[in-house]
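For this view, one protein chain was removed and the others were kept in their places.
Each chain carries a letter (A and B) given by its place in the written order, and its residues are counted from 1.
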Amino acid sequence: MTKSSTGNYFEDLTTGLEIAHATPRTVTEGDQAVYLALTASRYPLFCDAEFARSLGFQRELVNDLLVFHIVFGNSVPDVSLNAIANLGYADLRYGAPVYPGDTITSHTTVLGRRESSRGDTGVTWVRTTGVNQHGDEVMSFIRWVLMNKRDPDTKLGVDDAPGTPASVEASRLHVPPELTLDRFDPVVTGGRWFWEDYDPGERIHHIEGVAVEEAEHQMAARLYQNTARAHFNAHALKDSRFGKRVVYGGHVISIARELSYNGLENVLRILAFNGGAHANPTFAGDTLFAWTDVLERIDLGRPDAGALRLRLVATKNSDPNTEDQPFQVTDENGRERYHPNVVLDLDYTVLIPKRPV
Amino acid sequence: MTKSSTGNYFEDLTTGLEIAHATPRTVTEGDQAVYLALTASRYPLFCDAEFARSLGFQRELVNDLLVFHIVFGNSVPDVSLNAIANLGYADLRYGAPVYPGDTITSHTTVLGRRESSRGDTGVTWVRTTGVNQHGDEVMSFIRWVLMNKRDPDTKLGVDDAPGTPASVEASRLHVPPELTLDRFDPVVTGGRWFWEDYDPGERIHHIEGVAVEEAEHQMAARLYQNTARAHFNAHALKDSRFGKRVVYGGHVISIARELSYNGLENVLRILAFNGGAHANPTFAGDTLFAWTDVLERIDLGRPDAGALRLRLVATKNSDPNTEDQPFQVTDENGRERYHPNVVLDLDYTVLIPKRPV
Partner (left out) sequence: MTKSSTGNYFEDLTTGLEIAHATPRTVTEGDQAVYLALTASRYPLFCDAEFARSLGFQRELVNDLLVFHIVFGNSVPDVSLNAIANLGYADLRYGAPVYPGDTITSHTTVLGRRESSRGDTGVTWVRTTGVNQHGDEVMSFIRWVLMNKRDPDTKLGVDDAPGTPASVEASRLHVPPELTLDRFDPVVTGGRWFWEDYDPGERIHHIEGVAVEEAEHQMAARLYQNTARAHFNAHALKDSRFGKRVVYGGHVISIARELSYNGLENVLRILAFNGGAHANPTFAGDTLFAWTDVLERIDLGRPDAGALRLRLVATKNSDPNTEDQPFQVTDENGRERYHPNVVLDLDYTVLIPKRPV
């Protein structure tokens, strides 16, 4: 019997299963620097210790998405090594801030599953949670994954797919209690707009475009210890559907989110993902662009800050600010689908200061 | 009105304008490591804490050029997003040493400008200064930039171009007062030559050549939060003059400077840039080489160290140590121009120990 693991299949991830993931991770200044070199993040909360302290934090925070990628990556060997696709996210919430030096341990619960009608694949819903060395939850999210079966010829007939919330309710959004905005300085963020200034229905084009290279997305996924073969095994992928490596979808989220600084400079922190889809694959050589649609202004019942629900869309090889770029197209069966240039559709909620009085 | 910024144009940067740049940066050990992975820097002051302490410093310093790139990159969104070219540098001086953990804030003053005779573009002179969290200046420099105009058809007729010094005077060179060379050990630097050994007129070939990849120059520019589109937006650049991404000129400076360790091992710190030009563009796939011409030996009036004024030249795809590589060529109009293989011409001043008695 071989001692190495080929990962879990649909049959292995039974509803209710609890998995404690191996290799907890001490997140460091080094991880922040590599993340920055891969994304050009400019939100100051994650790279300016003085700004972070002025808001009541101990020092600069670990980038929200770096935390997500590490928790996600930690779950890959147990959950999605045999995934065909990551279909969606729901109910992602951030908890305690993560500081450089903190150690994050992750675990996953299988929420339910639904075999395909043909019985050769299935969708598995899981909740993955990251906890710091003090036992505080730093983030938790649901994702569902299209999985290969170990035995595609034997139908199990399982279907206990869980419901997932369409969005994270305002009452469940976590604002760190240490946050104070008395000394918030928009010169530091470069932001001219506050919570009140963003109107539902408004679209913000984020202007810049950024090309993705093989070395970059591989370094990103490896930094997160995400070993999914679709990102690395060029030899095997020659014979795959796309014939090449696919960029880790989370890297696309990061590129889009960091592009979104231009127009959302005052955003402090991600509070939640309501839902999200990797609409189409991204490959090395693609240039990514992003826009944001403002969906909702959420009052958190405090005078200094509110939340914005945003839809972040990324496209490839088409600049939606200067080119006509449809979001959806109607396919030959009359179904609405994402335009092939659309690579990300993320519905998420952020924390942003209210305009000082 | 869109909330994102397309950057300032020639018209926007009026003489006397003061800009406080967003996103101050806490520079970390992580940034140093990424810089090292991109440049192979071997000067021990920046990677050997024990050596740095033996010279009176608290610990290893942040690499001089990493400080430059961060201050420069910080100014890009406000100054040079619509630049056609970065034409030159002058009067760059280093101040207080930067340690890992320090936070650098940058600001820029517009010194003057000159519209082109056709009125469609213009040159803008700015001074950008970086300050640490204690309020100490860490560096300051003048650069001038060929800018696009927002409205190329309306001539403004402005011309108040400032003078710039041909070099930084010796009296204005800053040697950190904590520096002591009593315990300087050339075994640590690997250096055999001291201040007295370098003769004006001498040329030092730095031997090694190093290829530049797209992922590397993109990671470099992103590490510095320099989002100039010429380095990233492959989709738009397909239709540009070069048809592809251009390597950030500062990355070329870093590659050349770190190559220059071989022959200048005892150099401690950059004190100043007197002037500099990115003679020709560098593209991914190019192999870079470098030589140094010793221009001047400057006595700083202290017994333990002096300054050297050096000219650092980088070439691409031609090894000046083994191939006949002209520095200049005469073009069809009889004008002297940089040879197309020359990519950098930097006049700078460094600090180096005198030979111990």
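The rule we apply is simple: a residue touches a chain if its C-beta (ideal position, glycine included) is under 8 Å from a C-beta of that chain, and two chains touch if they have at least 3 such contacts.
Given the structure is predicted, the values throughout are model-derived calculations rather than measurements.
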Omitted-chain contact residue, chosen from A:E214, A:D286 or A:D345: A:E214
Residue of A:R114, A:K155, A:H174 or A:R222 touching the missing chain in the full complex: A:R222
Residue in contact with the excluded chain [from B:G7, B:G30 or B:G73]: B:G30
Sole contact to the chain not displayed, among A:P24, A:G56, A:G95 or A:P176: A:P24
Identified contact with the non-displayed chain, of B:H206, B:H251 or B:R311: B:H206
Hidden partner chain, residues of subunit B it touches: 28-34, 36-44, 47-51, 59-60, 187-193, 197-198, 202, 204-211, 213-216, 219, 262-265, 285, 287, 289, 317-319
Residue numbers in subunit A that touch the chain omitted from display: 2-6, 20-26, 28-31, 33-34, 77, 101, 103, 133, 213-216, 218-223, 225-227, 229, 232-236, 245
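One rule holds for everything that comes next: only the chains that are shown with their structure count from here on.
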Computed distance of Cα centres, subunit B from subunit A, in Å: 36
